[in-house]
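Missing here: one protein chain of the complex. Every other protein chain is in place.
Moving on, here comes chain A:
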């Protein structure tokens, strides 16, 4: 092809369009990561958190998090003030002398507890004008005193420490003098994120394997073996797979309610019932596998059959090894579909620790109580492995999707 001046401009234009579009694609993902590192559950902050914290990540890994809340107390014209920073009671006088009587609010399992003290000058709006170097305090079991350096003041759970904060002259523009301190707090994990992750992998993995087994055998019969009523049955399957289970959730709920009375593993609120219920999504996969089988030359199977192989042997020993790519596609696609599945899982599973991620993640965002930070950390934790698997497998998927059908 002939290259024109125009050509370079076009290439550049295409790059610009793509990059602009990618910014729009990637931004929400960056935003999610950002929210997971923010302090508290705020939605308003810079994309690089102004006050980063690992609290949400501790909770996502089901670990308690020991943190500090910044507090302040006005000391203008006050002789003496006392406050509690959860390590104990602090007495602070106008000369800057302070004493901490340790009386920790939390159990030893949450040690070390940390706090700090400094003088801050604020203007009339409450913004900080200047501040002194903070004094850092740490409370831990007496035996661990040597673990901490000289830059922190150590206090044992029953000890007492004291010191002096130099109070400089009030700078220009400041109207208030405050003592700023950190109040230690412990936040404990509320939701079993790791169990949800395990449940999801278990349910989606087993469902995917079962789908793989049933769809390949069915596709073998449809694609290779002659039997009466085949084409009618195929058309029925094609129509049936267009009805999503959301349309008959009530019926499915009542069905499992009944079946659970007869057989334990089909009872409501069990993973096995959910897995069995997912087998309704089989038809689509059958079509994908049939489509792939059609591209394999049957000559090999015919010669195997002439050599006396049974249909099962030809299927198991000849056709299946030739179909590994489509098996991967079917498994990965069903796995992802079941990880994402929300309606049936939300109807069948009601126990908090039996939930899958799709259902569990919704527990963070209730009408009154929206824990966006915790949600973001749990979402990144669970979304990253799935996304990576998908991206690794995407080469397979491009071919498989074009051959077969639709994302369910």
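The rule is short, and it goes like this: a residue touches a chain if its C-beta (ideal position, glycine included) is under 8 Å from a C-beta of that chain, and two chains touch if they have at least 3 such contacts; residues count from 1.
Rule of thumb we're sticking to: contacts and distances are computed from a predicted model.
S.K.: Assuming one chain is omitted from the figure, identify its UniProt name from "Ring-1,2-phenylacetyl-CoA epoxidase subunit PaaC", "NADH-quinone oxidoreductase subunit K", "Na+/H+ antiporter subunit E" or "Maltose/maltodextrin transport system permease protein".
M.R.: "Maltose/maltodextrin transport system permease protein"
S.K.: Which candidate, A:249, A:268 or A:328, sits in contact with the chain we can't see?
M.R.: Of all options in A:249, A:268 or A:328, contact with the hidden chain holds for A:249.
S.K.: Please identify, in ascending order, the residues of chain A that touch the omitted chain?
M.R.: Chain A touches the chain not shown through residues 1, 7, 10-11, 14-15, 17-18, 21-22, 24-26, 28-29, 31-32, 35, 42-44, 214-215, 217-218, 220-227, 230-231, 233-235, 237-240, 242-252, 254-255, 258, 261-263, 276-277, 279-280, 282-283, 286, 290-291, 294-295, 297-298, 301-302, 305-314, 316-317, 336, 339-340, 342-343, 357-358, 361-362, 365, 372, 375, 379, 382-383, 386-387, 390-391, 394, 397-399, 401-402, 405-408.
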